[in-house]
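Excluded from the complex is one protein chain; the other protein chains are retained at their positions.
Here is chain A:
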Amino acid sequence: MSIKIENLTHIYNPSSPFETTALDNISFEVTEGEFIGLIGHTGSGKSTLIQHLNGLLKPTKGKILINQVDITSKDVKLQDIRKNVGLVFQYPEHQLFEETVYKDIAFGPANLGLNEEEIKARVVEAMDLVRLPFQELRDRSPFELSGGQRRRVAIAGVLAMKPNILILDEPTAGLDPKGRDEILEQIKSLHQQVQNTVILVSHSMEDIAKLVDRIIVMHKGKVSLIGKPTQVFKEVEVLESIGLGIPQITYLMKMLKENNIKLREDILTIEEAKAEIINWIRGNKNA
């Protein structure tokens, strides 16, 4: 499913002393099956933006088209949109409420009106996706799990609805490095399997650099950069001026290049960099 945002503006508490323009005339498009990284400093409007994509927030101005359908128009049923657009909130573990892990994950699918069998199949599948052992945890209370496990339960609760567009708001905030990598890895592999459209919100360039097709950089309610990771990382000055910076490995490659060491520039991961540098050393020896 594709997403198109046209001149979207959102103002919180309009005409009061607490008025804040959280989104300021934003426009961009996401094509079907794309993996997008949405990045920006605290308060840049990321969470506000994604809440518009399934109709939780209404724009002050502008349009949101999901598969060419304007979801801000009155005849659109929001339930239908929410079926298609799955949103995992920041700190989603705070939304858990059921007595058992199974029931909590089943909440979304049950709201879709599926039958028992289908619901069970989906819970099993979703728990597997986030690497939670089904038999062991299905009857446990979500409140006696660890923070990381609770996060996974909450993510599974949205995955079980099988949304065509999956949006995750900082799914890895506050997790340990291993948990973080695992969750990102699972999101990526799910994306590769089913080719859904994914929007991943993050603070960390490191995290999203190697995962996404395109990066959208937000700053003070505006889109300041948009493009492939390698393109975006060329704008080091812009990124630094808004307090973001680029992955360390990209810095390294840039510095090597400035010292006249000819290496590929579009390198995003340590593994790639290693291969490239070793290659270069070998090449030098032979010459």
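What we mean here is this: a residue touches a chain if its C-beta (ideal position, glycine included) is under 8 Å from a C-beta of that chain, and two chains touch if they have at least 3 such contacts; residues count from 1.
As a convention for this text, contacts and distances are computed from a predicted model.
Engineer: When one chain of this assembly is omitted, its UniProt record names it as which of these: "Sarcosine oxidase subunit alpha", "Energy-coupling factor transporter transmembrane protein EcfT", "Transketolase subunit A" or "NADH-quinone oxidoreductase subunit F"?
Structural biologist: Cross-referencing UniProt, the chain left out corresponds to "Energy-coupling factor transporter transmembrane protein EcfT".
Engineer: Of the residues A:K83, A:R122, A:R152 or A:H191, which one touches the chain left out of the display?
Structural biologist: Of these options, the touching residue for the absent chain is A:K83.
Engineer: Among A:L38, A:I64 or A:L96, which one touches the chain that has been omitted from the display?
Structural biologist: Checking the options A:L38, A:I64 or A:L96, the one contacting the hidden chain is A:L96.
Engineer: Spell out, residue by residue, where the missing chain touches chain A.
Structural biologist: Listed in rising order, the touching residues are 13, 15-17, 51, 54, 56, 79, 82-83, 86-87, 89, 92, 94-97, 107-108, 111-112, 143, 157-158, 161.
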